[in-house]
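Here the structure comes first, spelled out in structure tokens, and everything after it is commentary.
For this depiction, one protein chain was excluded, whereas all remaining protein chains were kept in their positions.
Chain lettering (A, B, C and D) follows the sequence in which the chains are written, and residue indices restart at 1 in each chain.
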Amino acid sequence: MTHTNSTRFAGGSGFAGLRERFAAFRGGIRGLVMAALGLAIVLLVWQAIVRAFSVPVYLVPAPTDVLVALYNDRILLAQNAVPTITEAALGFLLGNIFAILVAISFVYNKIVEDLFYPVAILIKTIPIIAIAPVLKIMLGNGIEPKVLIAALICFFPTLVNAVQGFRAVNPQLIELMHVLSASKTQVFRRVRFYAALPYAFAALKVSVTMCVLGAIVGEWIGANTGIGYLILQSMYVFDTPRLFATIIVASLMAIAGFALVTWVESRVIHWDPGENF
Amino acid sequence: MTHTNSTRFAGGSGFAGLRERFAAFRGGIRGLVMAALGLAIVLLVWQAIVRAFSVPVYLVPAPTDVLVALYNDRILLAQNAVPTITEAALGFLLGNIFAILVAISFVYNKIVEDLFYPVAILIKTIPIIAIAPVLKIMLGNGIEPKVLIAALICFFPTLVNAVQGFRAVNPQLIELMHVLSASKTQVFRRVRFYAALPYAFAALKVSVTMCVLGAIVGEWIGANTGIGYLILQSMYVFDTPRLFATIIVASLMAIAGFALVTWVESRVIHWDPGENF
Amino acid sequence: MPVAIDLSQVSVTFGTGDRSIEAISEVTLTVQEGEFVSLIGHSGCGKSTLLRVIADIIPPTTGHVEVLGVAPTDARRQRAVSMVFQQSVLMPWETVLANVRMPLEVGPQVRRSPDAMSPHDALRLVELDGFENAYPSQLSGGMRQRVSIARALVTRPRILLMDEPFGALDELVRDTLNVEILRIWKETGMTIVFVTHSLQEAVFLSQRVAVMSRRPSRIARTIHVDLPQDRQISVKDSSALGRHVSRLRAVLDEG
Amino acid sequence: MPVAIDLSQVSVTFGTGDRSIEAISEVTLTVQEGEFVSLIGHSGCGKSTLLRVIADIIPPTTGHVEVLGVAPTDARRQRAVSMVFQQSVLMPWETVLANVRMPLEVGPQVRRSPDAMSPHDALRLVELDGFENAYPSQLSGGMRQRVSIARALVTRPRILLMDEPFGALDELVRDTLNVEILRIWKETGMTIVFVTHSLQEAVFLSQRVAVMSRRPSRIARTIHVDLPQDRQISVKDSSALGRHVSRLRAVLDEG
Partner (left out) sequence: YAASALLGSSAAAHSEPLSVQLSWLVDAGSIGEVVALQKGYFADRGLDVELLPGGPTANAIQELLGGTVDIAVGYAPQIMYAANNKLPIISFAATFQKAPLTFFSLGEKNIMSIKDWKGMRIGSAQSALPQVIAILDYNGLSLEDITFVQAQVPALLQDQVDVVGAWPTNTAALEPVTSNPGGYNTQSIWDNGLQFQSNYLIATKPTLDEKADLLAAYLEAVDAGWSFAADNPGEAIDILVAYAPALNPEKERAALDVMVSEYVFTDETMEYGFGNVSSERWQQTLDTYIAIGEIDSSMTHADVFDSRILDSVETTKR
């Protein structure tokens, strides 16, 4: 879903562009306050419910219990975040780089694409989590199976999006390159590559969250450290406040990854990918 | 990623439209053959590797072993597919209906949207799978926790997409309705609703696959039947061929769901959502 | 003749502080009932903003606006004003007929007001009878724009605001629609305010052409067009029209 | 004068069997070197297809094509033909200079051929010197189209094909670019084939206007334009031009 108003409604593009910018500006200040308020309301209601019905802490802790756990276990949480971040980051790099390389090979070889792109879409529907144990046996122990699971989770969405991106080039630009007798590689390096970037980033934004989940699930098949390990361990001894605190750390990791990719995107894509000149 | 060429390159829309139709036509016949061939190659390579290195069947079964298991256990697989399909379908309905209702409430009340939409985006980053055990304890043993997990997995993506969809209305159409002094409800029922449909379907297509996974994970934490149960059980008794067969059934369920949603979409959206008149 | 639109000293500023943009500045313009006035000017000079003020989409920052003797909001509520945009802005999910009928089904007086037109009549007026059940995607660009004109006419507005309605069409289709809109104008006796980039089109259609200057955007000059009332398409190539266009070109180059 | 483009009995059919569309049918057309020929016709009549055949983007289904005495593929390899589209088709991720330099960096003769123009000179020719480091998004529509013209000129093509290059621009900008393309044509001595929907533009620019009929699409008529060689923008409003436009309109209405 990367539709911007400006793409859909090319007619009023200058106008819509401005309006969006104003909205973003308003979102910047008022939006932040409202979001904080919204979060506060949700937390307060949660706290009130837990206290009013005196829900036992091993079932659902109150937000304050979770806050206390976040504070008390801050060192433990930080220590366990490190391996998970490492696995997720490596998996992210591995999965996405490989996906983009495969997508490139598809561009260069239409037959390979016709043969294996549908298979890729098929494999995409297999729940990776279900085959995690098999991967572990094939890869042994250590960091590899976790990285591979994170990578696999990233691989297919990025592949599909990158292929879409390489295809989504203005056909007139391709005709222009043809009139200039440009080679396939030149068309790729000067046109398709850039045209695919917005699609690739859309996929990266999804996969950065997914690869954190991948690393966590990877840790479930056997680890001494990591967020996934901590989730299991906390669940085993019913330390629910720490369990929730750990989940919050996991979701912070996902948010941070998302923010990082968005930032890189804003650096790399300095043009308006919605516009067409 | 719902960009069609025709939206991006409004200039050559008739031309691009035709070209696309030709491609789709070619994809229909040649594409199917190539896809089948691609799948066959992958399966053959897999079979060859398993046989050449005589990988023991309890580690990784050959495709033929899996086929045999698919055939022998067909009744077992079918029986266990039923509860999973039920849970996934109920979760799909519950999660998506609720998401769309919330999105509608956001359209009607800007303040509610400003308060809770960011919270929703935040919650979306929480790995649902990680909190599955907690949900189970809260909801007991029946079908409820599985449905709820499937629903939760659907809820946030659909909410975010529906809100985007309701916003993605041609601003000139809104101005037109304003000139006609149309009420908020009229604008909603005649314009926003339809404008949001393509976005909603994009979300439904994602969530239909996710809700199968949600139901499976739900079954992992406690069930006597279902695909998730069968995966665990097959793993526990070292019946790897059946494990793979079960995973295939899971991915067939996801594919079927996807096809169903796509079919409904083609019935409901009889106009070209990329075009703008 | 009574006054249809009366703008005096109207300014519109978008945003506040440093980032504010004065889109139009102290525009004064009077349009008589039944007049056909065109608005031309460079891109971004505020033509659309001016139409939006008349249609009560944006309130003026300063100045006074009267439409048919009342405030723009009241005129809008009475369904006295219709608007046509550059894109035809049809609802792709509805048939042509449903699109044209839509204005009769929304808004405060959902009950059919006695002086509304039947959607079929509106479609006949733009020569699209027979296409009632087609969807917008099945029509050519010119036909779509006809549908949006029919939609604007169905409420029998006394004022029709047109914002570059034919800007996206090719010239041959545009010529046909130019002749058609003149015919409709004569048949209905509406007041039309017409924004365009085409000097030729402005002269061909209007009784009066208002030229807007670059920022600060105001009405730089108004030119009366003394061509015969009955204009065939061949008038477009006439030397009389050519002279008017030359004058407008000169005014535009100044401002 | 030598022949630049020679099309004889050229037909193009898309698709096969029942679904096939004959886009152009037995078109015969000869363009002299240094000529400025416009191509007009209703939408979908095959104008773009004809240009694509000349540019060697599509092979003709039947018929014979010669460009500068050789096959279109050879002409293309020699960089003898450039093309400008309706959308400026710039690469939004590159600066203006990089966009204009691009043709010198791709293709078989990547080494700078001696008769290529410097990108700076090309930008000067379209009066965009000083905008080298701007990005396309920072330019107006007219400026973007100028960049795409500069990009077409940088290889010093002997033939320039223009497919509705100014169709998306507003009329005031279009007028300016009309004058400019005439100036460039005179300065470079190129052969130009120009597709447009605007009769006025076609007459104003060309020495000869070829009118294509509706399907089966062929060249219905070719009209010589006997306006003075030195055309100011005021010529657009002249009655001599008006007469030519009237004649074209008549031919178009026939076919």
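Rule of thumb we're sticking to: a residue touches a chain if its C-beta (ideal position, glycine included) is under 8 Å from a C-beta of that chain, and two chains touch if they have at least 3 such contacts.
Please read all numbers here as calculations on a predicted model, not as lab measurements.
Put simply, the hidden chain is in touch with A, B once you look at the whole complex. Summarising the interface, chain B meets the missing chain with residues 56, 58-59, 133, 137, 140-141, 221-224, 229, 232-233, 235-239.
The chain not displayed touches chain A at residues 56, 58-59, 76, 79-80, 132-133, 136-138, 140-141, 217, 219-225, 229-230, 232-234, 236-239.
FYI, only the chains that are shown with their structure count from here on.
Averaged C-alpha coordinates put the centre of chain A at 17 Å from the centre of chain B. Chain D has its Cα centroid 34 Å from the Cα centroid of chain C.
Residue numbers of chain B whose C-beta contacts span two or more other chains: 9, 11, 15, 170, 172, 276. Multi-chain contact residues of chain C (touching two or more other chains) are listed as 85, 87. Residues 1-3, 5, 7-12, 15-16, 19, 30-31, 34-35, 37-39, 41-42, 59-60, 111, 114-119, 122, 125-127, 129-131, 133-134, 137-138, 161, 164, 168, 170-172, 199, 202, 209, 212-213, 216-217, 231, 235, 240, 243, 247, 250-251, 254-255, 258, 276 of chain A touch chain B in their complex. For chain D in complex with chain C, the residues that touch the partner chain are 42-43, 140, 167, 170-172, 175, 197-200, 233-234, 236-239, 241-243, 245-246, 249, 252.
Taken together, the chain D residues at the contact with chain A in this complex read 52, 55-57, 76-77, 79, 81-83, 85, 87-93, 102-103, 105-108, 135-137, 144, 155.
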